[in-house]
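Worksheet: the structure to be examined is printed underneath.
FYI, not all chains are in this one, though none of them got moved.
In this document, chain identifiers A, B and C correspond to the written order of the chains, with residue numbering beginning at 1 in each.
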Amino acid sequence: MVRLKHLRLDVLKPHHPSVIEFSKILAEQGECRVRVMVLEMDEKTETLEVEIEGSNLDFDQIQSAISAIGASLHSIDAVEVDSAKST
Amino acid sequence: MVRLKHLRLDVLKPHHPSVIEFSKILAEQGECRVRVMVLEMDEKTETLEVEIEGSNLDFDQIQSAISAIGASLHSIDAVEVDSAKST
Amino acid sequence: MVRLKHLRLDVLKPHHPSVIEFSKILAEQGECRVRVMVLEMDEKTETLEVEIEGSNLDFDQIQSAISAIGASLHSIDAVEVDSAKST
């Protein structure tokens, strides 16, 4: 089975919910660790670098959560997948 | 459960309380490690980079402590949350 | 026996399948870990740096998978092979 282990996303988010709320909502989409760096703040939006690490991430669910918040996924910058039996 | 593990904040503080007092007050808001770097000193204020690490930080309490001191939270620059069962 | 352990490839890919689907298809070609970084996005294509790590990679199969997707392998940038008995 191929598992998605790591994602680095470029996301544009309105000021609400806060970065902390946004990070927590992403982390609720499965067992994972979410790191968010605020790269730029504009009047109405924030540009974020989002890194998500887990043993088996569900990208569709993550993408839906981003949209549901009113944020938009600009690009997927890096992906790591694994098909090794034991890691 | 989603836990807040790490925060990097940009804070503007009056000269009093001192950086040491300020760091201790933040550390009293829960079990954590607080690192403060003084980035700039002006006549009346200091610009600080504040990093807080813990197993389950309470951001609202941290934010209240910052306000109570008379300092202001300029921005949340980085956030790390975790929903993995064992970390 | 000589085993292929690591590859770094420069790949040009159409927007579909997505980087995540593309990474998963590569990882299905054998037990391995695949890391993809999106270096550039153009109107119709994406330039990727693809790193594949495994204990015994099959390059022909990887190359076929890349072609089958409609992507093209621009260059092989780095290779690591191993003939040591225990590694």
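We take it that contacts are C-beta pairs under 8 Å (C-beta built on N, C-alpha and C of every residue); 3 or more make two chains touch, one makes a residue touch a chain.
This structure is a prediction, so every number in the text was calculated from the model and none was measured.
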Number of identical chains forming the whole complex, with 3 shown: 7
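Here is the rule we go by: only the chains that are shown with their structure count from here on.
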Chain contact graph, described as a line, ring, star, complete graph or other shape: line
Rotation angle (°) superposing Cα atoms of chain B on chain C, nearest 5: 105
Separation of chain A from chain B, taking each centre as the mean of its C-alpha atoms, in whole Å: 23
Centre-to-centre distance between chain C and chain B (centres being mean Cα positions), rounded to whole Å: 42
Where chain A touches two or more other chains, by residue: none
Chain B residues touching chain A - in the complex, by the definition given at the top: 2, 4-7, 59, 75-85, 87
Touch list for chain C against partner chain A, complex: 18-20, 23-24, 26-28, 30-38, 41, 54
